[in-house]
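Just one protein chain is left out here, and the rest sit where they should.
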Amino acid sequence: MPRLDESAKGVFLITVTPFREDGALDLDSTDRVTDFYLENGATGLTVLGVMGEAPKLTADESREYVKRVLARVNGRVPVVVGASSPGFAAMGELAKGVMDLGAAGVMVGPAATVKTDDQAVSYYEMVAETLGPSTPFCVQDHPLAYAGVQLSVPVLTRIFKAIPTAVMLKHEDWPGPGLSKLAALRAASGRGEMRRVSILCGNGGGLFLPEELSRGADGAMTGFSYPEMMRDVVAAHAAGDVERAHDLFDAYLPLARYEQQAALGLAVRKYLLLKRGAIATAAIRKPGPKLSAADVADIDRLIARQERRLQELG
Amino acid sequence: MPRLDESAKGVFLITVTPFREDGALDLDSTDRVTDFYLENGATGLTVLGVMGEAPKLTADESREYVKRVLARVNGRVPVVVGASSPGFAAMGELAKGVMDLGAAGVMVGPAATVKTDDQAVSYYEMVAETLGPSTPFCVQDHPLAYAGVQLSVPVLTRIFKAIPTAVMLKHEDWPGPGLSKLAALRAASGRGEMRRVSILCGNGGGLFLPEELSRGADGAMTGFSYPEMMRDVVAAHAAGDVERAHDLFDAYLPLARYEQQAALGLAVRKYLLLKRGAIATAAIRKPGPKLSAADVADIDRLIARQERRLQELG
Amino acid sequence: MPRLDESAKGVFLITVTPFREDGALDLDSTDRVTDFYLENGATGLTVLGVMGEAPKLTADESREYVKRVLARVNGRVPVVVGASSPGFAAMGELAKGVMDLGAAGVMVGPAATVKTDDQAVSYYEMVAETLGPSTPFCVQDHPLAYAGVQLSVPVLTRIFKAIPTAVMLKHEDWPGPGLSKLAALRAASGRGEMRRVSILCGNGGGLFLPEELSRGADGAMTGFSYPEMMRDVVAAHAAGDVERAHDLFDAYLPLARYEQQAALGLAVRKYLLLKRGAIATAAIRKPGPKLSAADVADIDRLIARQERRLQELG
Partner (left out) sequence: MPRLDESAKGVFLITVTPFREDGALDLDSTDRVTDFYLENGATGLTVLGVMGEAPKLTADESREYVKRVLARVNGRVPVVVGASSPGFAAMGELAKGVMDLGAAGVMVGPAATVKTDDQAVSYYEMVAETLGPSTPFCVQDHPLAYAGVQLSVPVLTRIFKAIPTAVMLKHEDWPGPGLSKLAALRAASGRGEMRRVSILCGNGGGLFLPEELSRGADGAMTGFSYPEMMRDVVAAHAAGDVERAHDLFDAYLPLARYEQQAALGLAVRKYLLLKRGAIATAAIRKPGPKLSAADVADIDRLIARQERRLQELG
């Protein structure tokens, strides 16, 4: 079982959790969408995130789902498990459980109570102590999802300097200082103020990927239903063909933007994954959004336009 | 097993969870403090609240602790269990578990995502659906502890009108419209706009008890380490001796105020319960506050002054 | 002087406030950028918004700036003035001043203290009373800029039903229920629950314009430095050529997205307006963002790509 470390890069897909129409976990679709992600460019998976409907799963279901994903992945790529929790006890229990099952690490966002720099650093020190020395973790920097808590560059520098098991940053400080913060973190590493950790980005849900790569991101961590977009943009960028990276990105941008609507996004994503054959139903557990006929018409139009554009690009 | 219903009144104690110095659950002290609460006036207990350090317990520990409390109480008073959770699945699991063990009901505060009246009502409809028709619950109205979410009088009226299993309000909208809101809710019941439900108060952590009783509260739900204060104030008020109620209240007020400090309060409370012989140690699980020597000197002075004052009152 | 009313439509430009390098108001550039907006499709202007650096102007400067804009516009299009304020007294003073100068109306977002539906409605009733019966206003629905306050569909319905001077909604509830909320508001008008008011959109800063038009928006209110994008998309949509509307929109989308970065956006916008000759400097008053060399390289690349794409479209 590979452990997550500072060298992680590429495309970590934030997975959906498939359900059947009756609301039960759909484990067949779990296999299928896992394959889909890996076949379309994922170099890692992130499961039980907010977009994975984690809070709607019982503890048993979470375990069953993670076990199934890990079995299907079978060591091909690292799997990171969302372990944010209002309490350290629950965080520790969940983390221990999934690491025993073969996860590569966990991901933890800050508690809503964090208001000052010292509180932020202390919080992550407690996280590290809770997880123990053999569970590497990813710091999730995502104020919109975490009560507006902002992890500043000095705070992140202190965290990555002090905590050896903090090996990765999921950078999604948006709307906010996304790109300049990323640049500042890389500069801090360059000056030796902190280790160079893995930084995977998702500012705006991936809407800044080409620019993030230019600023030193190691790749993307987001859940867009076309993983090949991230794969191909990362590849073109790595090959030095920045214009090609933008061409590809621009082709997907109208649909990617549509999938990033906060309230409706998960329904858009599951609809697209259903259309692409990756899951058997677009069912979302309550409480969850539903697409209107107008939404579906929008999406179908955007798919058609995207396909045309990709054909033009060759 | 008695179920919680709209007739609940008196003093529901918000219990502390005792730990040993090594951090383990202290089940002997759990028995002892349970007896202490009941001997000093509790007509109900509320366990696994924030002041019960609930987020620091594993699922197994929570179950073990609740089981122990229920066994010790042995049906003498109803026990309400805090079940607020970011996800309905976890809420449902916890609630089912504790109701099976003999709890009288659960208590649920609003999710941080609630921003509008309709969202608040919908949230509690989902809570009711999650808990099922045989689990009565208490709506916890406590913006300071629940991301600033305010449950307005129209919202509470709609909730208590629509949801038969919502039988109680823990009213702690403070700093805020505490007393006037309480009066408005009783007036709404008087006009037949909602059922008359049980309202137990804790505005400012009990710092307005005499006035709350005058406005129609059925009693207190708070965790002050001198339950006899609430018992005696409620009794004097019920007997029509309002001045006596104030005399008693005023005698305890300086210490009660000190115990209500947000950051330090739990340490003050456990120190006082230790002094009173109700628990074996004042240990708090991390992360938690510690008393300074100056704090201890403050408290000891306030205890001595309180004892003198109570003696003067007779 | 035309007053703002429910029939407003098209493109209301949120103007920048030009400064000289020494920080003084640049009134020549004010004339120039006003002309630029009108020549490139503005059917209205919105001045002294957040992106207009309103809080950095003294009262005298605000008056001088508004006066200059109004003189230059000279009645050609309606000018709406941002009048949100923590206090009603300041709001009333500013509004009276600008209406006397010839503004068409004002725009007001909710106070940070608004937490419930009734509070939101009361707030706008106070706004209407403060402004008086002859000052029409636009309700600004923009939670990201207004302390997370959400104005729900029932709240907006009540506001527009009760307040005749509330004639317009600036709809920017994003990330959030943007499109579905817009559809619900139009449906409410359709059912006669509220008047049909003008709704100008800016969800994501204009990143959903084609879809907003499909859902019944009367146009856009945003500050993208290429007003012709909004003009042409609106025109194509009005002509029934939805694919053309999307083609145009998609061509501008990569740059529009870049200009919508919360922290850096204003610097991007002023840089672009400077490049386009609409203002003499890109100066921003402190506190304000600065573009890095990498940012400038990004923008220049995006401009070049946009120009190529527009040429391809013809």
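Each chain carries a letter (A, B and C) given by its place in the written order, and its residues are counted from 1.
The working rule: contacts are C-beta pairs under 8 Å (C-beta built on N, C-alpha and C of every residue); 3 or more make two chains touch, one makes a residue touch a chain.
Every value quoted in this text rests on a predicted model; they were computed, and no experiment measured them.
The shown chains contacted by the absent chain are A, B, C, with contact judged over the whole complex.
Contact with the undisplayed chain is limited, among B:154, B:176 or B:287, to B:176. Although one chain is not shown, part of subunit C still touches it, namely residues 54-59, 61, 85-90, 92-93, 112, 122, 126, 147, 286-287. In the full complex, the hidden chain is touched by subunit A at residues 115-119, 148-150, 152, 154-155. Contact between subunit B and the absent chain runs through residues 144, 174-180, 183, 204, 207-208, 211, 214-215, 242-243, 246, 249-250, 253-254, 257-258, 260-264, 292, 294-295, 298, 301, 305.
FYI, only the chains that are shown with their structure count from here on.
A simple rule picks the central chain: find each chain's mean C-alpha point, then take the one closest to the mean of all protein C-alpha atoms, which gives A. For the self-contact between subunit B and subunit C, the two sides draw on mostly identical residue numbers; the shared fraction is above half. Superposition on CA atoms relates subunit A and subunit B by a rotation of 180 degrees, given as a multiple of 5. For this pair, subunit A with subunit C, the centres built from the Cα atoms lie 33 Å apart. Computed from the mean C-alpha positions, the centre of subunit B lies at a distance of 47 Å from the centre of subunit C.
Multi-chain contact residues of subunit A, defined as those touching 2 or more other chains: none present.
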